[in-house]
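All protein chains of the complex are present and in place, except for one that has been dropped.
Labels run A, B, C, D and E following the written order; every chain starts at residue 1.
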Amino acid sequence: MSHESRGDIAPSVEETAADIASMEIRGAATIADAAAAALAEQATFSTAETPEAFRVELEAAARELYETRPTAVSLPNALRYVLRGMGGETVDQRRRSIIRRAETFRRDLEQAQETLGRVGANRLRDGDTVMTHCHSTDALACVEAAVSDGKHIEAIVKETRPRQQGHITASDLRELGVPVTLVVDNAARRYLDDTDHVLVGADSIAADGSVINKIGTSGLAVNARERGVPMMVAAQSIKLHPDTMTGHTVEIEMRDEREVLEDGSYSEITGDDSRGDDGFIVENPAFDVTPPRHVDAIVTEHGQYPPESIVMLMRDLFGETTSDPWE
Amino acid sequence: MSHESRGDIAPSVEETAADIASMEIRGAATIADAAAAALAEQATFSTAETPEAFRVELEAAARELYETRPTAVSLPNALRYVLRGMGGETVDQRRRSIIRRAETFRRDLEQAQETLGRVGANRLRDGDTVMTHCHSTDALACVEAAVSDGKHIEAIVKETRPRQQGHITASDLRELGVPVTLVVDNAARRYLDDTDHVLVGADSIAADGSVINKIGTSGLAVNARERGVPMMVAAQSIKLHPDTMTGHTVEIEMRDEREVLEDGSYSEITGDDSRGDDGFIVENPAFDVTPPRHVDAIVTEHGQYPPESIVMLMRDLFGETTSDPWE
Amino acid sequence: MSHESRGDIAPSVEETAADIASMEIRGAATIADAAAAALAEQATFSTAETPEAFRVELEAAARELYETRPTAVSLPNALRYVLRGMGGETVDQRRRSIIRRAETFRRDLEQAQETLGRVGANRLRDGDTVMTHCHSTDALACVEAAVSDGKHIEAIVKETRPRQQGHITASDLRELGVPVTLVVDNAARRYLDDTDHVLVGADSIAADGSVINKIGTSGLAVNARERGVPMMVAAQSIKLHPDTMTGHTVEIEMRDEREVLEDGSYSEITGDDSRGDDGFIVENPAFDVTPPRHVDAIVTEHGQYPPESIVMLMRDLFGETTSDPWE
Amino acid sequence: MSHESRGDIAPSVEETAADIASMEIRGAATIADAAAAALAEQATFSTAETPEAFRVELEAAARELYETRPTAVSLPNALRYVLRGMGGETVDQRRRSIIRRAETFRRDLEQAQETLGRVGANRLRDGDTVMTHCHSTDALACVEAAVSDGKHIEAIVKETRPRQQGHITASDLRELGVPVTLVVDNAARRYLDDTDHVLVGADSIAADGSVINKIGTSGLAVNARERGVPMMVAAQSIKLHPDTMTGHTVEIEMRDEREVLEDGSYSEITGDDSRGDDGFIVENPAFDVTPPRHVDAIVTEHGQYPPESIVMLMRDLFGETTSDPWE
Amino acid sequence: MSHESRGDIAPSVEETAADIASMEIRGAATIADAAAAALAEQATFSTAETPEAFRVELEAAARELYETRPTAVSLPNALRYVLRGMGGETVDQRRRSIIRRAETFRRDLEQAQETLGRVGANRLRDGDTVMTHCHSTDALACVEAAVSDGKHIEAIVKETRPRQQGHITASDLRELGVPVTLVVDNAARRYLDDTDHVLVGADSIAADGSVINKIGTSGLAVNARERGVPMMVAAQSIKLHPDTMTGHTVEIEMRDEREVLEDGSYSEITGDDSRGDDGFIVENPAFDVTPPRHVDAIVTEHGQYPPESIVMLMRDLFGETTSDPWE
Partner (left out) sequence: MSHESRGDIAPSVEETAADIASMEIRGAATIADAAAAALAEQATFSTAETPEAFRVELEAAARELYETRPTAVSLPNALRYVLRGMGGETVDQRRRSIIRRAETFRRDLEQAQETLGRVGANRLRDGDTVMTHCHSTDALACVEAAVSDGKHIEAIVKETRPRQQGHITASDLRELGVPVTLVVDNAARRYLDDTDHVLVGADSIAADGSVINKIGTSGLAVNARERGVPMMVAAQSIKLHPDTMTGHTVEIEMRDEREVLEDGSYSEITGDDSRGDDGFIVENPAFDVTPPRHVDAIVTEHGQYPPESIVMLMRDLFGETTSDPWE
């Protein structure tokens, strides 16, 4: 099948794989959407002559897509979700089932953040104060939905060193009309007394209910539990980390020390700008892991879940991981 | 009694009071030392003719000194300690007792940090790693004594936003030859797994065993307990807060928001430098309060104490607070 | 279709809706049973000519029933359960599927308390002592089943202010031959040392595993955990609160202050019956919320569940809530 | 020595002993005051001719007083405090020392509640809300002092079954101008979210730091810790239980079941007034024991103490208990 | 159908039942495998003439097998799993479905430990130290898989009184090339500071997430939580205890006191070998129960699960237990 014959409707698997690999396509949702579209495209123009050949072709396509970014959480989730929908006993039935499944996935994905936001908003009551850490559009969607329901919400925003994404969060919340108090991360425990909910997003969520998120989340969660403040994590289901179902741990990225030292404060404070080879080491891990016992609810577009049962949602949506065509 | 007649040996109570008031004399130890010296000076040159007149005169001197800086923790401690030593039934006996008591206080004070350092060092074993928060010479004295005992000590240094005093701590530790890893405050919980002791100083210590220290200490202490890492506070006994014996709470200073925003990161990150009257609020408390149940030991120059018994040391050294001449 | 033609077999949707609205039909199980019966009735006499028209008609009936008492937990559960069973591609197939599903629901409902009682009884061992709070026929069913298995069970019954339903529980248990010790609510912690299980019912159960029950349950649960006594909640699955799947919190009813003051004790004790406008406020919340970490097991007619996984049973039985015809 | 010769200044030991035994003298402070006065009276009119004879006479007096009410906590404290002050090497010196010591004790006792109130008030900040349990004049003294300092204090008052002393507390607080919200005991945990301090008195305090107080205190303390609300106990030092220094446990009184059933609610609710021999048992313990780890501060007229160090105040004031003349 | 006619391919239900009863077939996996095979055999040679007769025959076979060892956890799991696969509307369809289902079960079972081992290995990182209790081939499979992935794993092995199975574990680990440190059970808490994972097997796992395992497991788990060390339980899904779904508790076997006293240490230490009728009692329970809140993950051949959601895997695999043919 030549590329031209497809009428330029959608990029092929090859094109999509290339774009993911080159980072032209990036961001969890965008990658997931493109991967599902590519599988639908493959199904649409498949020339397989037997149902089994069709399956083999689709699985090969999935494998090709998967291998472009094996660490992207949303990619295998999209692929698994679509392939699991393959049904029927003829090529045509299978083709139609794949196309329909991909459409469902993409439509759900498009609405996921808004749906999730409405779920999260339902946990917030008029007059509540939330404390945020880092910047998460999923978390912000919850506040936005609450505000649009007419609830008055206030926010205590941790600046979130080293990259101070709290400033972005503060700015976004201000645009929603939410009164914001910005505090340094060290001040979090003190302000937990004025907080009704800790509200964070997630980089990914593991099958054991652990939440992988921006460094500092786990320490905040321990203090929230000690102070009796509930901790809520907003995360679309594409953030559910497939490899963790088989026990894999999530590798924590170590980032550049310049993020920590960038503001030149060292030499200003110490009057010493000779820091060199004999100086101290800077370690700058990007994320940490919050165990499920310190989290009260994970809010997804499929409703809220205690972290201990999120593995069942992972299985419902994406199946067991041992049957992956790329394994 | 004229000033001249004293032979310029030491400043009078009036001079000392003026210097404390003008902040020429500042720092907990310096204030305490000067106050004790001034009482000794008053006793030396007293012209009181009866023992009772002598007592009245000394108490008036104490009151005058106290009122220059009623919030300085070390000042009433010094005054109480010296006055409690007044003994004997003649003016001369009382004079001598006051002078001797002041000498004891000043000599102990001079050696306090070194003595305390040796006590703290005894808690550290060869090969241990300490985690520090903020900058405290009392805490550093513990590490220094351990290093001079030939122990290999490593340090994980929290940068300690907003004023990044961790950089000073890192620099001081490096000079002691201690390998230093600098981390942002948010990374503390992750590095607690590699930590044998959390080691901090104190701004002051309350009679209920609470530790008032740089903002962020209490959140660190909660995480240290949760991780099973012992928490040790190094503080000379002049840091024991006298007013708290009678239930007074310690007022927490709110500092300028520019400490939080000084590095201009806001506009750089958000591309918005319009933050003005309608922007968010910054709250910047200087200290927080760590309850005694999250502290394992308070290290003083009189040995180590569980925080729950520090009130008895306060009483032993400084007496009950209700008999103060200034009350 | 006229009402007469149905041969008076069962009330129509309209009649059932009216009876629920007028509280002639009330109680969680009775409402659920009537709603399922009404849907079956609607299906039986439907004159829809297409499968789609049949669906539209049934969904309209469900919506009509739902709107009579939107806060009754069991009503939407019954409607969802029955509608989810609609299958087949002809009107007749769909009709039959709905009728069969409604029958299953009603039969299960009838046996639910007894089944649940047997499950709960299996947790109780011969010689165990249970502590009860408030009055719950689900909880009593567990004790009854244990007793009928020949186990000797004793009970410590909290009187359960303000309405003292503990007296009803005590009376019911006495009829089962269970030795009862009645204590005031304040004495609960002391008697936890003699208790093998805390056993309570539930007003409703949230998707995050929280248990909404008579005020005082959550404080008892905290003490039970601190004392190492397991906490078991007996609740039929119709108590699973559907709205909480989408994050909705449960509104806690505030009841009349006369429930608190009804026994005239105020004036008797204080010799003052002038309490009037300038007097104190009485707050009398009916329920509280026990978080899942303080509950050991939720006992339902589908077996026992840790509270953290009850959301999966909710989904299995009633589906996701976002597809409700009334939304 | 005849009674007449004492000029009717004060009752003799015999008279005081008789009055304590007959309950004419009762209440912890009144008993303590009378016992100290009686010892002073004995010292004043002693005809002992040797210092040793004087000691023997005073100890015999103490023993006689002690044996009238061996379970009254304040009685042995008063006796020990006075006898410990015996000094000097002549009868006259000893006489004077005892009289002076008794005066000190009585004067301190008279001022104790007010002093204690000021200490406790210092822990309360303007705008704070306290939660009370039962009725305690020591606890009320703290609120009164805070209010007279111009602080706005609000109160959540637990009714405190079975005897509803919360109504007296509510009434007293209302007279101080404190806004009061009355709740049933079961509602305590819910209202802890609105509470800044739990504030209770004590029946007595044990050497291991445990607080013996009205039944329900310990369950409240567990919940306060879980919610992060500090727990403060107001108790004059005469409440420190001397026997507990030697490990004795405090016997908990079981009170009449009619306190629980007095309001006739049983028959009203169950429609059954046949409760008789075959009915249930009511257990009605008067007090419970709160372990020190659930208490944040004990407020006394000698300042505030962590519960774990109160034993040292006991020793300072009353000495070791093994040298009691009555043992 | 005569036995001969089956061509000796596999034992009949009768033979299998006899062999299980006589303990010739024993061990959880062996029993489960044999039971599934026997059902397949029954299906293969069934002479039932109607689908309903076929079902009745198979259920009778299951009942016969079940009753040989009703306390063996894996036996009802195998029977339920196979029977749940019965499908189709003809005898032949049903026959084929049963045979296929039995094959699936047996194939999965054969691979379960290896699959589980790979899941568990994924939780272990290069350089980790595990602490083991008792001897479990499931737990060892995790270490073996990690080692074969090239990870360096070390082990602290508790000797595990009374039967010292730790020695077997130590020996097995040594064969895998894992450096082993053997400690007495009392030393466990001390060595938790050097431990990255506690890793144990399970005798069975209850529906409430509790882990029934060798005595000592629960005490270790409490200490692991207190020290912040994650606790991982390796258990094939046939260990999921079916009766616990309906609330049944697991009976804990009491073993012979000679296991405790076997090494003659009593008389050696005390110099007294007269222990007889008047001597002390020895209690020797074989297992204990670890509640789910002290367990971090259960590793099965279907992936890892928080203990609180394991009940959903039980339902997925084995269905609800109330429909068992033997009940």
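Quick notes on this structure:
One rule holds in what follows: contacts are C-beta pairs under 8 Å (C-beta built on N, C-alpha and C of every residue); 3 or more make two chains touch, one makes a residue touch a chain.
Keep in mind the model is a prediction, meaning the values are calculated, not measured.
Considering the intact complex, the chain excluded from display touches B, C, D, E. The chain not shown here is touched by just one of E:Ala170, E:Val211 or E:Met314, and that residue is E:Ala170.
Annotation: of E:Gly27, E:Gly127 or E:Gly279, E:Gly279 touches the absent chain (contact as defined above). In the complete complex, the hidden chain is touched by one of D:Pro11, D:Gly120, D:Gly219 or D:Pro292, namely D:Pro292.
From the options B:Pro51, B:Gly88, B:Gly279 or B:Pro306, the residue with contact to the unseen chain in the full assembly is B:Pro306. Residue in contact with the omitted chain (choice from B:Arg161, B:His248 or B:Arg293): B:Arg293.
In the full complex, chain C makes contact with the omitted chain through residues 193, 226-228. For chain B, the residues touching the chain absent from view are 115, 118-123, 125, 230, 293, 296-297, 299, 302-309, 312. On the side of chain D, the interface with the absent chain consists of residues 207-209, 243-249, 291-293, 306-309, 311-312, 320-322, using the contact rule stated above.
Just so it is clear, only the chains that are shown with their structure count from here on.
Looking across A-E, A-B or C-D, the pair that copies the B-D interface, with over half of its contact pairs the same by residue number, is A-E.
One simple way to say how far apart two chains are is to compare their mean CA positions; for chain C and chain E this gives 36 Å. Distance between chain B and chain E, defined via averaged C-alpha coordinates, is recorded as 59 Å. For chain D, the set of residues that touch two or more other chains comprises 226.
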